[in-house]
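Only one protein chain is missing; all other protein chains are in place.
What follows is chain A.
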Amino acid sequence: MGKEGEELTEQETAIYDRQIRVWGVDAQRRLSKSHIFVSGLKGTVIEFCKNIVLAGVGSLMLNDDRLVTEELLSANFLVPSDENVTRGKSLAELCCESLKDFNPMVSVSVEKGDLANFDVEFFQKLDAVVISCCSLLTKKSVNAKCRKSPRRVAFYSVECRDSCGEIFVDLQNYSYSKKKNEETIECHLQYPSFEDAIAVPWRSLPMRTSKLYFAMRVIERFEELEKRNPQDVSAGDLPNVLKLRKELCEARCMNESQIPDLLLQRLLAARVEFPPVCAIIGGVLGQEVIKAISGKGDPLKNFFLFDAMDGKGIIEDISNINN
């Protein structure tokens, strides 16, 4: 042990004791040198931030210039429900103060600005980027910028709608080693970008691919076509969404029944976030980012889908690249 870099301090050893027993000292050291950026501070991302700040990452940058509203705080345990405190401050500013307090060993800061305007130079300093509540266009462009960086920037996007959640992971070319029966084996994974992943022809996917995956694509596309703000949909949109579903399914030679009405209806109707699902998705996402930074454990490739209705948390590999 103690091969790379300096040793952990006594304080770090004491606070991180229980998790060092899970992933080891080297992984902890790598975590403490990592830099992470998040944008879109709703419930799931808040849960994620809490998890990685507690785990002891090096730094965390928060981006969300929205002013606090009651709806934005529905699943936010970081911000006190006191108007005197919250007035006039952005969501990122408020969360930042609170997260600093969680773990003084982590540097937490606010990065103002529109996510769409951050450039490659900005992203290349980072180890992981997590975005949420943004348009499809922005999602694709941030992912592309991360891919242009000379060193790998792990990219994640996450969305929760009603009691469903989806995580997308892009680790580009990712190699890691794991122990199997006392032997160390080298593993290589190749990830597609978000743009390439969602372009994978639906008919080429296995029959049993999660229905939630398709439903999310329909709604995402609907928001794009209608030029809506992210997640600005409602039950009233159902007729038009069903129309879009028909078009998409026909164009992609897939039976419409793969995307049940009821599922679309649920995804559209959700007004507020659902804290238990935020905790579950934020937990899985936190674990994935820790895996990618520490190089310990099998990272998921490349979608994770959870629906509280059936309780399944499913991994789908949506890519043309076969490993």
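Rule of thumb we're sticking to: contacts are C-beta pairs under 8 Å (C-beta built on N, C-alpha and C of every residue); 3 or more make two chains touch, one makes a residue touch a chain; residues count from 1.
The working rule: contacts and distances are computed from a predicted model.
*Asks:* Leaving aside the chains you can see, what is the UniProt protein name of the one that's missing? Options: "SUMO-activating enzyme subunit", "Dynactin subunit 4", "Methyltransferase small domain-containing protein" or "Sip5 protein".
*Replies:* "SUMO-activating enzyme subunit"
*Asks:* Please identify which residue in A:Val38, A:Ala75 or A:Val110 touches the non-displayed chain.
*Replies:* Looking across A:Val38, A:Ala75 or A:Val110, the contact with the absent chain belongs to A:Ala75.
*Asks:* In terms of residues, what is the contact footprint of the unshown chain on chain A?
*Replies:* 1-2, 7, 13-23, 25, 47, 50-51, 54-56, 74-81, 101-104, 163, 272-280, 282-284, 286-287, 290, 297-298, 300, 304, 306, 308, 310-316
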